[in-house]
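The block underneath contains the structure these notes are about, expressed in C-alpha cells.
With one protein chain held back, the other chains of the complex are shown just where they sit.
Our next item is subunit A:
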Amino acid sequence: MTKPIIEVKNLAKDFDGNAVLKDITEQVDPGQVIVVIGPSGSGKSTFLRCLNLLETPTSGQVAFDGQDLTTLDTKRVNELREQMGMVFQGFNLFPNMSVLENIKLAPMKVKGTSDADATKRAHELLQQVNLDDHADAFPSSLSGGQKQRVAIARALAMDPKVMLFDEPTSALDPEMVGEVLNVMKDLANQGMTMVVVTHEMGFAKSVADRIWFMADGYIQENSTPDDFFAHPQTERAQDFLSKILM
C-alpha cells in the first residue's frame, strides 16, 4: 500500500468562536484527484487553506508527506508549502510583473534557480497551458481564462507534489471555463495529485477519483463519483444535488 501524501486528523478551525471546520479526518493518496463539493459557506475554502497552512488550524493535525505541518517552524512550513501549488478563484497574478516574471519569481527567489533555467522552464509550462505567445504580456491584458492558466503554470513552476484548486473557474465567463478545465484534466492524466473545490459537476464526474461532500463543518460523504451522484447517502447531499442538478 502507498503512503498517503496528505493526512488530515481531527482537523478543526473556528474564527472567533464560529466553528467552520469541526472534525475532519481524511487522507489523499499520491496521484489521486479529490473533488470537494458542498454548499456555499460550508468551509471548503477554509479546509483547502488549512492544507497548506495559509490558515492555522485551531486543533488537529495536517500531515504532508508524513510531516505534521502544525508542529513545524515557519521556515519548514515555507519549504513544504512550495510542494503544494495553489490556484485561487481570483487568479491572484502579480499585476506588476509580466506573465513570464510571474512564473519565474518563486523558482528564482525560493529555490535559487538561475534566470536561464527558470525562463526555459517557464516557456515549457506556458506551452503546456497554450499561452507561450503571451509570455511578455502583463496580466491586465489577459482574459480571465488566460489569467487562470498562467496561475496554474505559475504554481506548477515550483514542481509541486500536490495541486490545490479553489473554485478555479467560478470567476470565469462560461466560454472560458472549458479551456481551464482542459488544462486541469491534462494535469490529472499526467498523474498529478489534486484537491479541487469546484461546482463543475461534469468535471467531478469525469476526473475525480473521490468526491468529498462537505457540509456543516464535516466531510459528510467520501465516495466515488458514480456512487455519489447515483446514490447520495446523506440527506444533506441529496438536498444539495437536487438543487444543483435541476
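Throughout what follows, contacts are C-beta pairs under 8 Å (C-beta built on N, C-alpha and C of every residue); 3 or more make two chains touch, one makes a residue touch a chain; residues count from 1.
Here, contacts and distances are computed from a predicted model.
One subunit of the complex is not drawn; among "Cytochrome d ubiquinol oxidase subunit I", "Isoquinoline 1-oxidoreductase alpha subunit", "FprA family A-type flavoprotein" or "ABC transporter permease", its UniProt record names it "ABC transporter permease".
Only one residue from A:41, A:95, A:178 or A:191 touches the chain missing from this view: A:95.
Although one chain is not drawn, the whole complex shows that of A:62, A:100, A:131 or A:155 it is A:155 that touches it.
The chain not shown here is touched by just one of A:12, A:54 or A:72, and that residue is A:54. Within the full complex, the residue among A:13, A:81, A:149 or A:210 touching the omitted chain is A:81.
Think of the hidden chain as still there; on subunit A it touches residues 52, 54, 74, 78-79, 81-86, 88, 90, 92-96, 105-106, 109-110, 138-140, 151, 154-155, 158, 164.
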